[in-house]
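Only a single protein chain was left out; the remaining protein chains are all shown in position.
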Amino acid sequence: MHILSVDQFEQSWLEQLFNRADELREMDHDKKGRQDLAALHVGKQLCSLFYEPSTRTRLSFETAAVKLGMGVVSTENAREFSSAAKGETIEDTVKVLNEYHYDAIVLRHHETGAARQAADVSRSPIINAGDGKGEHPTQALLDMYTIYRKFGRLDNLTVIMGGDLANGRTVRSLSKLLSRGKGNLLIFVSIPELQIGADIKEVLTANKTEFREVSNLEEVAALADVVYWTRLQKERLDPGVKITHNFVIDGAVLPLLKQDMIIMHPLPRVDEITTEVDDDPRAQYFEQAGNGLYVRMALIDALVTT
Amino acid sequence: MHILSVDQFEQSWLEQLFNRADELREMDHDKKGRQDLAALHVGKQLCSLFYEPSTRTRLSFETAAVKLGMGVVSTENAREFSSAAKGETIEDTVKVLNEYHYDAIVLRHHETGAARQAADVSRSPIINAGDGKGEHPTQALLDMYTIYRKFGRLDNLTVIMGGDLANGRTVRSLSKLLSRGKGNLLIFVSIPELQIGADIKEVLTANKTEFREVSNLEEVAALADVVYWTRLQKERLDPGVKITHNFVIDGAVLPLLKQDMIIMHPLPRVDEITTEVDDDPRAQYFEQAGNGLYVRMALIDALVTT
Partner (left out) sequence: MHILSVDQFEQSWLEQLFNRADELREMDHDKKGRQDLAALHVGKQLCSLFYEPSTRTRLSFETAAVKLGMGVVSTENAREFSSAAKGETIEDTVKVLNEYHYDAIVLRHHETGAARQAADVSRSPIINAGDGKGEHPTQALLDMYTIYRKFGRLDNLTVIMGGDLANGRTVRSLSKLLSRGKGNLLIFVSIPELQIGADIKEVLTANKTEFREVSNLEEVAALADVVYWTRLQKERLDPGVKITHNFVIDGAVLPLLKQDMIIMHPLPRVDEITTEVDDDPRAQYFEQAGNGLYVRMALIDALVTT
């Protein structure tokens, strides 16, 4: 099995994966469990094949594999693989790596569709760790896992997403996944220029998922089970674009939110969530990043277990 | 023992190495064997010391060591080792690394002769993974191993080598090694400007190895047990040089070849072998790259076993 796109994730498969992630986390937080983990996949190897650096994603995958007892080989300049000849195809590179019998290959590529091309010729499972403007499915997994850990379900949730929704890959993937659940309400908070794309709205409509578009967090804040916040980069906008509302979550926003909700962010954050929010128990963005480790462990575990 | 040059390989040592590579391959393709491999050299360490990136070679060596249960530490920018002082010698660097008691050091260097300099002061075995325009002996090993796996012998073979023979390091090393066998016939296919060097021809003559130089693959294709093809880069030639024959192996060439032969290429390939050839069972270039893994495993295994 290859992991290429959020489109391939069934709800039941997700829940199974998240439960396994919980188990692996528990083992990782216990001295004896750590040693058991390290014995789990001895003799298996993961290849980290990054055509562009993405330190955060790479460390997360490699840590996952190492904790599972696997051997890891790694490159962040896989483009060099083909430099001498100015253009080895991704297919040829993967065919070479197949001969090394890796148990999984984590692929990060600068071109959209590269993961699919790789998977088409690969005997080893390919995990797409981001391909250009395409997919980054394990980011979506960790977002869903974070929600699942908090609420124990992936439906009947009100999720506010804010910031640059037009370009945000994480927000787009999460919206698609949430539309698989029943009774979810998605509220998109942005300026008109950066609102969620028409393609996503079509998916939501097709899946009968209710959604609203607003420009002001304050008017909807009280509804949220989840606020998923991203950066709205003013410096990228045309000078004429007027930002009428506040797109920063700070101490003044906290009282507007329910007690039993969570604030998420894909990180890194700059100033769109102020550090005064960090100590609030509802702020879960660092835990969310940690969930990325455990969900990747569960994913690798599933792929290499035969 | 250091591995510096193809000149040091005895025929019997090669056969022993190749048989060990077969054994390790078999273990690697079996779940239980994998675990046994991973227990083989626990507590031993390999240092990957690359003064210039060569991702393909580095991953192959590191995967080999990891599969054997060794610890690996790695750098691709070893030049930085000496940058602060603008010029630590390779001898000093190796003397420092000797103090770390590595079981093997894989050295890639941009200067010819660097591997020999390193070996002269090293207690840890040095494996030359390419030193400038000098040697790259493990590439030659994997080429020989690929031939040995197919034919079970390293003599009485007709080997056609084509492309840029004047500059091709792999072709030059392979020619030298094949001249050690008895009854081999080497046929060099290129344009006069890129034919095999006089120094290699002297070695062949000294070793009483028959060879021919031709400019057209088609006229000799039917003789080959092995076709070893490389790229002839037209863009590097003087504009006046005329290329009279086809230097591409494509579907039209396949019918000219024997059934019981193999097509090899050091990879990466660009268009000098078309992808329509890939599915022909005689096309063995991807398997050849995989052989690089197993022959390096056998080599490391031999060096670190005491």
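Points worth noting:
Labels A and B are assigned to the chains in the order they are written; within every chain, residues are numbered from 1.
The definition used in the following text is that contacts are C-beta pairs under 8 Å (C-beta built on N, C-alpha and C of every residue); 3 or more make two chains touch, one makes a residue touch a chain.
Computed from a predicted model, the values in this text were never measured in an experiment.
When the missing chain is restored to the complex, the residue among A:45, A:60 or A:138 that touches it is A:60.
Chain B residues in contact with the hidden partner, per the touch definition given at the top, are 42-45, 47, 71-75, 77-78, 80-82, 84-88, 92-93, 95-102, 306. On the side of chain A, touch with the chain left out of the figure occurs at residues 28-29, 31, 34-38, 53-56, 58-60, 62-63, 66-67, 72, 76, 231, 267-270, 286-287, 289-291, 293.
Everything below uses one rule, namely that only the chains that are shown with their structure count from here on.
Chain centres here are Cα means. That of chain A falls 41 Å from that of chain B.
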